[in-house]
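What follows is an incomplete set of chains from the complex, kept in their original frame.
Chain IDs A, B, C and D follow the sequence of writing; residue 1 opens each chain.
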Amino acid sequence: MTISPTYRFIRVLQYTWKMDLLIFFSCVMVYYVDTYIIERFFILPPIIPTVLGPAIAFFVGFNNNQAYDRWWEARKIWGALVNDSRTWARNVLCYVIPAEDDTQTELMKQQMVKRHIAFIYALKTALRPQNDVTYRKYLSDEELGLIESHSNMHNAVLLLQSRDLETLSRMGYIDGFRYLELNKMLVAFTDSMGMAERIKNTVFPTIYIFFTKAFIWLFTIMITMVCSREIGLWSIVMGSIVGSVFHITHFNGQTLMDPFSTLTTSMPLNQISRTIEINLLEMLGEKDIPAPVKPINNEYVM
Amino acid sequence: MTISPTYRFIRVLQYTWKMDLLIFFSCVMVYYVDTYIIERFFILPPIIPTVLGPAIAFFVGFNNNQAYDRWWEARKIWGALVNDSRTWARNVLCYVIPAEDDTQTELMKQQMVKRHIAFIYALKTALRPQNDVTYRKYLSDEELGLIESHSNMHNAVLLLQSRDLETLSRMGYIDGFRYLELNKMLVAFTDSMGMAERIKNTVFPTIYIFFTKAFIWLFTIMITMVCSREIGLWSIVMGSIVGSVFHITHFNGQTLMDPFSTLTTSMPLNQISRTIEINLLEMLGEKDIPAPVKPINNEYVM
Amino acid sequence: MTISPTYRFIRVLQYTWKMDLLIFFSCVMVYYVDTYIIERFFILPPIIPTVLGPAIAFFVGFNNNQAYDRWWEARKIWGALVNDSRTWARNVLCYVIPAEDDTQTELMKQQMVKRHIAFIYALKTALRPQNDVTYRKYLSDEELGLIESHSNMHNAVLLLQSRDLETLSRMGYIDGFRYLELNKMLVAFTDSMGMAERIKNTVFPTIYIFFTKAFIWLFTIMITMVCSREIGLWSIVMGSIVGSVFHITHFNGQTLMDPFSTLTTSMPLNQISRTIEINLLEMLGEKDIPAPVKPINNEYVM
Amino acid sequence: MTISPTYRFIRVLQYTWKMDLLIFFSCVMVYYVDTYIIERFFILPPIIPTVLGPAIAFFVGFNNNQAYDRWWEARKIWGALVNDSRTWARNVLCYVIPAEDDTQTELMKQQMVKRHIAFIYALKTALRPQNDVTYRKYLSDEELGLIESHSNMHNAVLLLQSRDLETLSRMGYIDGFRYLELNKMLVAFTDSMGMAERIKNTVFPTIYIFFTKAFIWLFTIMITMVCSREIGLWSIVMGSIVGSVFHITHFNGQTLMDPFSTLTTSMPLNQISRTIEINLLEMLGEKDIPAPVKPINNEYVM
């Protein structure tokens, strides 16, 4: 996710140069085809791009609105994971109080918090195609064996949490009311993980993006054609400029459509996972706490 | 649901050729009627399509926005079914612990999870007009008899689940708190099934679609007429192009309005049902697990 | 609610002929007033309707968006009533298990389900001005007397349900947890009925509709005036066409603003109530089950 | 809140005459300043108002959309208060059953329902600047003394309700489950009152309204200037008409921004409070029930 509120000019070029060149050379081609071939037959009436312009701007605007909503929904899901993780840890730590010499239950409590860190990292790895195996650090070998046999590892972690919760309940360490509250958190984790998977697995309707892009190209071509009679070669510049405004705006929307990818606008999953890790380890009173994730170039954080 | 983020050109033609031809021949007709009949009486002033263009684009945009919302709501409902199915299975498996030799209760637990797979498939069959009877596989003959006598089969499955839940409760295998949590899931399934039925059974207001389509045709005709004086026969091409932009955009919206149909943009009900089936069988520790649903042509998944 | 995805042309005329005629004759009048009176003084500059057009389209678009949201919210409320009714019946039937020869409690259970059908019909009658007294069928004479003395009959039905719930609880047929779940449904019914009443009783801000309509008339007049110099009498046709596009779109929105009326676009309250009735009677195992509500002309269902 | 779906023409003048005159005289002034001073220097190019028009319409549209959302949110909050008040009364009446001769508890129950009416009226008085002290009628002197010493009277009423609920619980009249349900309602009242206060106390961002209004004036002036060369004095009329469309639309939005004021478009707090009062008194079986609030001139209800 971008964290810098300003934007360096060099990034604009890095970000758009391919598109800029493509638009420019298309406009060059359009200019020559129009001037030497099409104009023999007809001159494009200016009314055509004039009525298409606002219409296409409109469709781009709606597309981007929906892309932003996806992005913000993804952010909310991971925000909820942060909140619920803190609640989980607080509840496990404060509401399960074993007898003084009962180290086994004490260890079980700690493991239930640490295993949750594993859940977060396993979910992160499933959502974003980076081979991060930090989750292994917070699981015993036995647990790892069991979990890695499942196709959906993060779901399997929750199964272990439920089993431990049941054990604590049967051992009398938690009563029904505390059971309710702890189980509610497991349900919340199931929901958040399912919602994140839904966003990851649901491609934004391809036909929308395809045709909107096609219509923007059409519009770029027409603007170049309409200007070519009046201002000659400069129509290439004008066509490129107008085309860029539409193309870049549409492209900006697309960078938000896939919020768990590795673009600079994507969700900072590494950072959020680390924040949860730090919060939970602090609550456990651990000494060896990892450093927060650093932004890259002070521009974005992954 | 489309899964490929790119779109092959051949698909565009397959997808739009009927509409393209219809628009083209309408424009041809408009051109000749305009040139040989209407122009004797009057020339259409360009201001007319100029003011209609953005207005119609606007109405199309709002329509599509609402169509997208329906589609996304349908996706959320089935996402919730995935989450709640996992929670149901996890809770049934972890929180109901029969005595060691009580195979009957053990079987009952397993049946409550399998019967849920039947619920998912029965709901899928009710929503999408494909004769899929996979749900039969996960029900006993007795249950099948009872369920198929109901007009609403998936609702009848939930009735059976409630009965088993009550039995487990009376037998003392679950206490009030666990009863609450399990019953909450049955309520969630009732809600999700009702919400999916609501979307399926509520036709998007026909007058909206009808008139928006009619206005787009009107606009296509007018653009052709307005250009015909200036560029002659080429007005047919221009009219077709502008008309297509509006028609295709409107049409794209319509493909999202009915998210449980068998269009390529529809919800991947087969795939989601299979995912739930696999997840739940894995949690049961079954060996014989079906393969995930494969995408068709790497383009879409049903 | 319209159920046919297509729209017969005859309906368009039936639906719009009054408005069409009114627009037409207004344009005729405008034409003559403009040509013989106004043009002596000044010619309307085309820029005026050009800037007004998109603005008014915009305001109409937003209005219709809000109308659609009201309509969809109404649909959701009745969808929730369907879901919660099924949950109510399932819970009452499965979770209250009287001793074998306790016919009184058995009858009480059945009455709690039937009385809920009465609630649905009483609510329907309160929302839509049709004198439907089906609710009487599912109430005893004593209950009828009590309920019809209240100004808000459906609220009074819920009072009876609460009393029976309390009785069942005191008789020991339901424990606290089941009480919670059943009471939650009564709260949900109170909420749904209040939400439906809110939509029925809140007139969409009149000034919005009034002025938007006034501005559309203004726009229709101006378009006719602007065309009259250029194309003479044909400006009447053009003014009518452009005016119709805006008027019909606005009018379409208005048909959704009052979702509990008796328009063909209104909520199918009869059908939904009947569906709940059938579902609940089937769950009770009754033999004498009414037929579903039939659509009218295959076009809409009430 | 307006209740009449039609709008009398006289109201339009009453509603807009000040604004109409202001616009008219501004246009007069603009005309003379433009003709005698500005035109010596330059003629305003028509492209300027042409590009400003849709932009400003857009900003007005978004503003109004947000204003409508505030208004509808306010309506939902008071709708929720109606629903929850009924649930509160139903639960208190049905679920607390004192011994037959225990008149004190019976009175306490009745007081808990009546005190809720006081809560509603106290909240209403806090939201709308009318000196309505109906809440005094439903409180004992002792309660009044305590409550009026708080800066936030309605919050203090809830404190009393909580105390009585605790007393009932300690006396054994309600068990934990009923306690849960009743307390949930007190939480809901706290939430609704806080949400209403939030809307009342949060001024819609002033800069939005200020600049949108300023831009509409700018646009009105420019339209007058652009027309003045072509149609002379009549530009005053045209400028006034176009200006009015934008000004009135913006103004309509503003009447919705402050939903607890005493405008005719505001929430009918008097009516809703009275409805709750009547409903609750009927449920208590009282004889002396006040009449519903009457609409004023059949046009609106406060």
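Going forward, contacts are C-beta pairs under 8 Å (C-beta built on N, C-alpha and C of every residue); 3 or more make two chains touch, one makes a residue touch a chain.
Because the structure is a prediction, the values reported are computed rather than measured.
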{"item": "Number of copies constituting the complete assembly, 4 shown", "value": "5"}
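The rule is simple: only the chains that are shown with their structure count from here on.
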{"item": "Angular offset of chain A relative to chain C [C-alpha, multiple of 5 degrees]", "value": "145"}
{"item": "Chain copies touching (chain C, chain D) - same or different residues, decided at half shared", "value": "different"}
{"item": "Between chain B and chain C, centroid-to-centroid distance (C-alpha), Å", "value": "24"}
{"item": "Touching two or more other chains - residue numbers and ranges from chain B", "value": "50, 54, 56, 58, 61, 65, 176-177, 180"}
{"item": "Complete list of chain pairs which touch one another", "value": "A-B, B-C, C-D"}
{"item": "Chain B-touching residues of chain A, taken from the complex the two chains share", "value": "41-45, 47-48, 50-52, 54-56, 58-59, 61-62, 65-66, 150-152, 155, 158-159, 162-163, 165-166, 170, 176-177, 179-180, 183, 186-187, 190-191, 193-195, 197-198, 202-203, 205-211, 215, 218"}
{"item": "Chain B to chain A touching residues, read off their complex", "value": "1-7, 12, 15, 46, 49-50, 53-54, 56-58, 60-61, 64-65, 68, 71, 75-76, 79-80, 82-84, 86-87, 90-91, 93-95, 97, 175-178, 180-181, 223, 226-227, 230-232, 234, 238, 241-242, 245-246, 248-249, 252, 255-256, 265, 278-279, 282-283"}
